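All protein chains but one are shown at their positions in the complex.
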Amino acid sequence: MSATWQELRRARPRARFARWTGAFAALLALYAWTLGPMDFGDLFSERRLTNLERFLQVEIVPPEVRRGETTWAAWAAERIGGRNGLALARTLGAAVLAAALAAAAGAGLSLWTSRTALAARTPFERAEVEGRRGLAGSAARLLCVFMRALPEYLVAFLLGAFLPDPAWAAVLALSIHNAGILGRLFGETLENLDQRPARAWSAAGAPRLTAALGAQGPAALPRWLTFFFVRFETCVRESTVLGALGFVSLGHWIVQERAAGRYDEVLLLVAMGGALVVAADLASWAIRRWIRG
Amino acid sequence: MSAPQAPPRLGRRGRTLLGIAAAALLAAILLGLGPTGLVPRGAGLELMRELGGAALDPALDYEITPPPGAEPFLARVASNLWSTVLYAAAAMALALLLGALLGLAAADVTWERHGGVAPPLARGVQWAVRVWIALLRSVHELLWAILFLAALGLNPAAGVFAIAIPFAGTIAKVFSELLDEAPRDAGRALVALGAGAGPALLVGVVPRALPDLASYAFYRFECALRSAAVLGFFGAPTIGQSVALSFENAQFHEMWSYVYSLVGLVIVVEALGARLRRSMS
Partner (left out) sequence: MADQPTPPSVSLEGARVVLGGRAVLDGVDLEVGPSERVALIGPSGAGKTTLLRLVAGILPPTSGAVSVLGADPASLSGAAKRAHQSRVGLVHQDLALVPGLRAIQNVAAGRLGRCGLFRGLRDVLWPSASTTERIHALLDRVGVGDHLYQRVDRLSGGEQQRVAVARALHQEPGLLLADEPVSSVDPGRARALVELFVELSEERRLPLVVSLHDLDLAAGYFPRVVGLRDGRVIFDGAPEEARERAAELFRTEGGP
């Protein structure tokens, strides 16, 4: 034997970064649960339990149902249309529009965030774009990082402060965050594509943008659509709460009814939001399957 | 013999693109969105200018002299950030635990046996878990927070649970997909040499998916930070609360300092996640 196992063990390759990250994460979690904000004494106190009991037995039960005049199902069926139905439609509408805007912006950004889409492909182009490309690329990537780092709710809060239409604030907030994510994902897709067709187009004299869109667009589309639908699903989820900032949708009425103390309505609206999210997930799954053929 | 069909002028992807554009247009009409809603006027314009100006000049100290004994401004930002991290970490710890268990229970590879088909009872359990996961995911963390607030009153643990519940669902869904995408050869080989289903799964399959699982968990932590921050708008002592307060007091320079500190934190976490991904592959 050349080396003993003890020697080999001492010299073993170690994934130091992964280990330290794991250890740090575990410590942080432990600290957060023991010495952090969690107050279990208060959570399980008499007062909280009485609150919970009242909430479950009284507050979420519609008065008509409590008095025995109608059933839960009949009560809910009566309220699903009208104002609440419109709120549901507007919630979905904001998500659809925001996802589409985010995809358009992300596609535009991806030309710069990808290191290949607008890069020089021929010696002639190399002389032309020297230096400028790298700077634009870094700027685009930084912009994307910034856009996706901000929570949608916070952006909607800030935009809502000065935009005349709160619906626009919600839509823009959703699309800004998701454009930051799609800008990166779309760009990575372009980088991972076969670069030869685009090079052939460039060699034939096509401008860089034409070569990027014409030669790479069709190949990138399947993955781009997958990313789009995943982001659409999160947009629907997020859209159910942005109404809390004044955009008339499910979130708006949830906050209003809560302020009025009508928790039966709150619960119904939350359930409608949940149903919308599940339906959007299913629809997006079905469309993706249909596209694959 | 039938005549060869002419290929449709537009493929399914093309039609999907058109459909998305049409749906977006319809949505804009439904929401009554027009260009005028995008242009701030009067007081709004004034506020936008003020916010924009302050954005370039975030505060390093209180804008008005604080009451004596108050901690320094930057220390306040840091402690706000720290409590945001703690909320996110506590929620993620719970969500990861629940999500990993539910994800395992929802994955095909867990139930697959020799010969391929899982017994009907196992299929039943698996589908029940999948429906449960969909329900957990379907309600947004802020809505859970509102419900908990109504049911229990203001309590930090309620905020943590509000984030943990939908996150557990999302993590479970993605984990089960990653497990099912991992190659099965090693796991099957271990079963063939007599290993039980559990050890074969944990030794043969989970390690193959581990880099992707870890990197996704990191991304979710980033999302948990954002959610914890926003929870501040609903009363939790996280960074969102300071943003809302300083906005209401028109201390916009201070507000941007809070916003930027959150952005910085998220960017650091994203960079760490990318580094972890590289080190594990």
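Which chain is which? They are A and B, in the order written, and residues in each are numbered from 1.
We adopt the following convention: a contact is a pair of C-beta atoms (placed from the backbone, for glycine too) under 8 Å apart; a residue touches a chain by one contact, two chains touch by 3 or more.
These numbers come from a predicted model, not from an experiment.
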item: Selected residue (touches chain absent from view) among B:A200, B:L225, B:A244 or B:V263; value: B:A200
item: Absent-chain contact - pick from B:L51, B:L210, B:L245 or B:I267; value: B:L210
item: For subunit A, residues in touch with the removed chain; value: 1-5, 8-9, 11-13
item: Absent chain, residues of subunit B that touch it; value: 114, 185-186, 188-190, 192-196, 198-200, 202-204, 207-208, 210-211
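Heads up, the rule we're going with is that only the chains that are shown with their structure count from here on.
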item: Residues of subunit B touching subunit A in the complex; value: 12-13, 16-17, 20-21, 23-24, 26-28, 30-33, 36-41, 44-45, 47-48, 51, 83, 85-87, 89-90, 92-93, 134-135, 137-140, 142-143, 146-147, 150-153, 155-160, 214, 221, 226-227, 229-230, 233, 237, 240, 243-244, 247, 259, 262-263, 266-267, 270, 272, 275-276, 279-280
item: Complex contact set, residues of subunit A against subunit B; value: 15, 17-18, 21, 25, 28-29, 31-33, 36-40, 42-43, 47-48, 51-52, 55-56, 59, 89-90, 92-94, 96-97, 99-101, 103, 145-146, 149-151, 153-154, 157-158, 161-165, 167-168, 171, 221-222, 225, 228, 237-238, 240-241, 244, 251, 254-255, 258, 263, 266-267, 270, 273-275, 277-278, 281, 287, 290-291, 293
